[in-house]
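For reference, the structure is listed below as structure tokens.
As you look at this complex, bear in mind that one protein chain is not there, while each of the others sits in place.
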Amino acid sequence: MEILVCVKRVPDTSENEIELNGAGNDIDRDDLVYSVNEWDNYAVEEALQIVDKVGGGVTVISVGDDESEEVLRREMAMGADKGILLSDDAFEETDGRGIAAVLKAAVDKGNYDLILTGAQADDGAAQVGGMLAAMMDVPFASLVNTIEVDGDKLKIGREIEGGNQEMHEISMPCVLSIQTGINEPRYVGIRGIRKVASVEIPTMGAADLGVDAAAVAARVKRADYFLPDLGEGAEILEGDTDEIIEKLIELLKAKGGLK
Amino acid sequence: MAQIFSYILHKDGVVDDTALELAAAAKKIDAGATPNAIVVGSGDSLDAVCNEMVASYGEVWKVANDAITYPDAEMIRKLLVNILPADSILLFAHEHLGMDLAPGLSVKMDSAFVSDVVDVEGADGATLKLVRQEFGGAVSAHVTCDASQGAVMTMRPGAFAADESKGAGGQVVDKSAEAGDLAVNRKFLEIVEAEAGDVDITKSEVLVSCGRGIEDEENLEIAFDLAKAMGADVSCSRPIVDAKWLPKARQVGTSGQTVKPKVYLACGISGSFQHMGGIKGNPFIVAINKNPKAPIFQVADVGVVDDMLDFLPELTEKIEEL
Partner (left out) sequence: MEPALLSPAAYKFFHIPTALFALLIPLAGTAAFAYIMKRRIDPLLKAAPDNRFDQPLARIWRVLKIWLAQWRQPRYMMAGVIHIFIFAGFLVLSIRSTSLVFMGFWEEFTFPGFGGTFGHIYNVFKDFAATWVLIACVIAAIRRGIFRPERYAVPARYGKDHTGEAVFVLALISTLMISESLFEASLAAAQIQQLQTAEFVAPGTLAWLFRNMLLDAPIAKLQSMHITAYFIHDLTFFFFLCFLPLGKHFHVITSLFNVFFMRLERGNIKPVRHGVTDEQLDDLESFGVKKFEDFTWKHMLDFYTCADCGRCSDNCPANAVKRPLSPRFISIKGRDYMFANFPLGGKDVVKDKDYQLIGDIYHPDEIWSCTTCGACEQECPLGIEYIDKIVDLRRGMVDEGNVPQSLQKPLRALEKRGNPWGKMEKKRGAWVKEIAEDAPVKLIEKGESADVLYFVDSISSYDDRMQGIAQATARILAKAGIDFGVLGKLEKDSGNEVRRFGEEMLFQDLKAQNTDAILEAGVKRIVTADPHAYNALRKDYDNLPPVDHISQVICQEVEAGRLSLTAANGDGKVYTYHDPCYLGRHNQIYEDPRRVLDAIPGLSRVEMSRSRDRSFCCGGGGLMLFYEPEEEQRMGVLRVEMAAKAGANVIVTACPFCLVNIEDAIKVAGLEGRMEAIDLSELVVQHLAA
């Protein structure tokens, strides 16, 4: 089985303190460190485990600048056979749909039975997998937390509310977006990355892919970042118990704490 | 502006809370608009859902189809493409069905897509100004969306106050005949229920978390009662797990689970570094602790200085009365 896994380089929230910059219109990017999007890492591990069982190859692909090569190498150190970087100035200002269009063009150049993406990213919108599937006209499932190979079909589970699982049978080729917890991704250290440091990663631009400017024109744009007004510090609720409870319930309602 | 449609979630004849939230969101997009609803499903309960929705929506498009006994995103996407006018603005709740259905639908409709919208700041012609959260809620972002060729959006449940006005006086329009071919390459099999007690707190949006203030295993019931009333899950700090009162899977902290809820009720938790290290995404933290000097009050948004064993049952009672 040939599996393509789409990965993204992001500032991981567990390694960064995301704060606004001085101007208050963007996040402070001075001290950010980047890694592979956590969900994507689970997707790569899942692809490797499938290939371990049924044979085949795993290719990792990313749309991004030259620095995205770093995350491709990390995933190759996990065991992916090939990495492909899709990079072009034209891709930089695009939206999720544009990214999906770029990936679609790259998918057309290969021959993949299964395409995996992460279910979402810390700075993303949980959209590329579903869009890519629609562009390819193949079935899609999101939030996938189990995959069982059964001939040319897959039996998959989707994570729905309350820890329940929605089971489907899905034909290949297809696109699945992978939820965390589907497996336990293996560790990759500096040593693993150094081992694949000299493996060549082909880079393709808009011209190589035959993607025109219209396909990557963004319809959705982020105008700025800002901090929602949440108030500062603990406000100690005063009054008798009934008053406190009344205030608290109001607050809980406002913050989505009551269903 | 183009016609706005809300996709109505319902189960066994019961309409999901998000139905009225989407109506509210639609009005934030276009205050003068009368949004339409789409109700898809099969069986007798479908009419009840449609009839309930006419109070809040202009037209309620009913699509009855025996193939859709379970809301399968692949089929519903095909169906929506078949029945919807081009350039429509479609609203979904941002939950597992919306996430499955909406991104692909935007491609099929050739319209713009925005997910997990928490607020709408208005429209400038066909350009919508929306608010999203990124980095686990650490920051918010203004997003502009060119809806001139239509738009598909998923709205965060709970982010919009439900529109309870119910003055739409709409009507049910049966679109069942237009559903068209719904053959797909994905087949729904079954729902596998989670094992009892098998809760993944890392995915919970609201957590009632208890610490040493619970004092005794039997008192856990107080926390579970509150959680049930709130629609929350119960998590805890390490001492509770050490005492084997709750399984490890429910422990929040650097040596336990990392949770990203929207609301976190810390009950009888002192707020150690190790515990707070397991809470990400800047949730709204309510601290309930009888010790006014507990460090949890430094990091909480709102504090209640009281014994959780006294306070929680009263809170539960009031919430249940709502």
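Going by the order they are written in, the chains are A and B; count residues from 1 in each one.
Everything that follows uses one rule, which is that contacts are C-beta pairs under 8 Å (C-beta built on N, C-alpha and C of every residue); 3 or more make two chains touch, one makes a residue touch a chain.
All figures in this text were calculated on a predicted structure; none of them were measured in a lab.
Asks: For the chain left out of this view, which of B:Gly13, B:Gly58 or B:Gly277 touches it?
Replies: B:Gly277
Asks: Just one of A:Val10, A:Val60 or A:Met78 touches the chain that is missing; which is it?
Replies: For the chain that is not drawn, the touching residue is A:Met78.
Asks: Please identify, in ascending order, the residues of chain B that touch the omitted chain?
Replies: Within chain B, the residues that touch the unshown chain are 212, 238-239, 242, 248, 254-256, 270, 272-274, 277.
Asks: Applying the definition given at the start, please give the residues of chain A touching the unseen chain.
Replies: 12, 14-17, 31, 33, 35, 78, 184-192, 194
FYI, only the chains that are shown with their structure count from here on.
Asks: In their complex, what parts of chain A are in touch with chain B?
Replies: Counting only chain A, the residues touching chain B are 11, 13-14, 16, 18-20, 27, 96-97, 100, 119, 122-123, 125-131, 133-135, 138-143, 155, 157-171, 174, 180-181, 219-228, 230-231, 233-237, 241-242, 244-246, 248-249, 251-252, 255-259.
Asks: Can you name the residues of chain B that touch chain A in the complex?
Replies: It is residues 17, 73-74, 77, 95-96, 99-108, 112-116, 129, 132-136, 138-146, 149, 157-159, 184-194, 198-200, 202-203, 205-206, 230-232, 258, 262-263, 265, 280-282, 284, 286-287, 292, 297-306, 310-311, 314-315, 318-319, 322 of chain B that touch chain A.
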